[in-house]
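Note that one protein chain of the assembly has been removed; the remaining protein chains are unaltered in position.
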Amino acid sequence: MKVTLKIFRFNPEVDQKFHYETYVVEGEPTDRVLDLLEQVKGYQDGTLSFRRSCAHGVCGSDAIRINGRNHLACKTLVRDVGDKITVEPVLGLKVIKDLIVDMEPFFDNYKKVLPFFVNESPLPADGKERHQTPEQRERFDDTTKCILCACCTTSCPSFWASDDYLGPAALVTAHRFIFDSRDEAASERLHTLAETSGTARCHTAYNCTLACPREIQVTKAIGELKMAMVTGRLD
Amino acid sequence: MKRTLPLSRRGLSFETLMWFFTRLSALAMYALILFGLFGALWMGARYQMNFADVMRWAFMPNVTHVQGTNVPDIAPWAGLFWKLVAMALLLVATAHGVHGLVVIADDYIVSARGRQIVRLLSILMMASMSLIGLYIIWIS
Partner (left out) sequence: MANLHQFDVVVVGAGGAGLMAGLYASRGAKTAVISKLYPTRSHTGAAQGGISAALGNLEEDSVEWHTYDSVKGSDYLGDQDAIEFMCQEAPQAILELEHMGLPFDRTPEGKISQRPFGGHTNNVTGKPVRRACHAADRTGHMILQTLYQQCLKNKVNFFDEYQVLDLLIVEGKAAGVVAVELATGELHTFHAKAVIFATGGHGRIFEVTSNAYAYTGDGAAICLRHGLPLQDMEFFQFHPTGIYKLGILITEGVRGEGGVLINGQGERFMPKYAPTVKDLASRDVVSRAIYTEISEGRGINGKNYVYLDIRPESVKKYAALDGRTNPDGTPYTLSGEDILKKIPDIIDFCRVYLGVDPITQMMPIQPTAHYTMGGIPTNKYGEVVLDDQNTLLPGLFAAGECACVSIHGANRLGTNSLLDLVVFGKYAGLRAAEYAQNAGFAALPVEPETASRAQFEALRNGSGRENAFDIATEMKKVMFDLVGIYRSEAGMQQAVEKVRALKARYQQVRVADSGKIFNTELLNAWELGNMLEVAEVVAECALNRKESRGGHSREDYPNRDDQEWLKHTLARRQDGKLVIEYKPVTITRYQPKARVY
């Protein structure tokens, strides 16, 4: 079948302003949108630039906007979005070239929530693993799935509006550690989240939950963080 | 094993406090509105007032809202108790609403100084609105 792709184009070395280019490619309903972008790049316009790596939704490179909603290009099939597809970069981060945006602000926010396991207590005497029950492990399972693709953060109206909001992805990371029974830095993280740029900026628009390609219940996780800040309960 | 952070370790920031206050004040408003509504019905609104008046009473339980209607006896409405209820709802609602405005303004205004100015203006607005409301409740 013929698929029409309308793609956002911006070359910072030539263009003053972005424009859209339309390409027609041969595709199957089961093709990934990424496959079509590769087709365009391979045969119609080599200058088209986008990020990609694993091509099956686990590396998080190819977050883009397809028909107005955030998706991973490799996890979206033609049959899900139809044969007229508009492809644009995600919103809220500066476009560098075509579909490539500047990810630095996103990772800067990630780094603000102490995105690493902290436990300075002595190891168990036998040198073996710190114990954790399956229930304690289950408590933060959902947020361990995050691949930092930025689909959630760049779909969040608060993030679009505010330059300093940590964004859903950073909060998801905070959740992953705060609710880990082995971690000891919940206090520091909650202090960061309690700032004006933290959970206060979440107005439960739910865009993040809808956008997450890993189906993480992002808004729920943020809600749990807000409750933890008020009650102090971490289990 | 329970994991609970004591207040001393999680701190109490303005944001957290206000987030919590916004939730509580919303619940309090529901409670006060229902309370006012039942009060109005109990005091004769079933027979003498129309729907619009009942709603006004419920959301702004103020005796001046009854004066213009065909309710013959407004004395119970003007008592101290109902003035206190009206005042509670007024203060909770202005604080709740103005904080909502601050939250939205914070989305768009990022500089610390800008936020300070907006907060100052908001507090002034909240204070003046509350004063006007109190004046109306207590002079009538």
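For clarity, chains are labelled A and B in written order, and residue numbers in each chain start from 1.
Criterion: a contact is a pair of C-beta atoms (placed from the backbone, for glycine too) under 8 Å apart; a residue touches a chain by one contact, two chains touch by 3 or more.
Just so we're clear, the structure is a prediction, and the values are computed from it rather than from any experiment.
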Given the contact rule set out at the top, which of the displayed chains would the hidden chain touch in the full complex?
A
Options A:K145, A:H203 or A:K220, residue touching the unrepresented chain:
A:K145
Touching the absent chain when the full complex is considered, from A:S49, A:N67, A:T192 or A:Q217
A:S49
Could I get the residues of chain A that touch the absent chain, sorted low to high?
11-14, 30, 38, 41-43, 45-47, 49-50, 52-61, 75, 77, 96-98, 100, 103, 107, 111, 115-119, 123, 127-134, 136-137, 140-141, 144-145, 147-148, 177, 180, 182-183, 215
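Just so it is clear, only the chains that are shown with their structure count from here on.
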Find the geometric centre of each of chain A and chain B from their Cα atoms only, then give the gap between the two centres in Å, rounded to an integer.
39
What does chain A use to touch chain B in their complex?
158, 161-165, 181, 186-187, 190-191, 194-196, 198-201, 203, 226, 228-235
Tell me, which parts of chain B touch chain A in their complex?
1-7, 9-11, 13, 15-16, 18-20, 103, 106-108, 110, 115
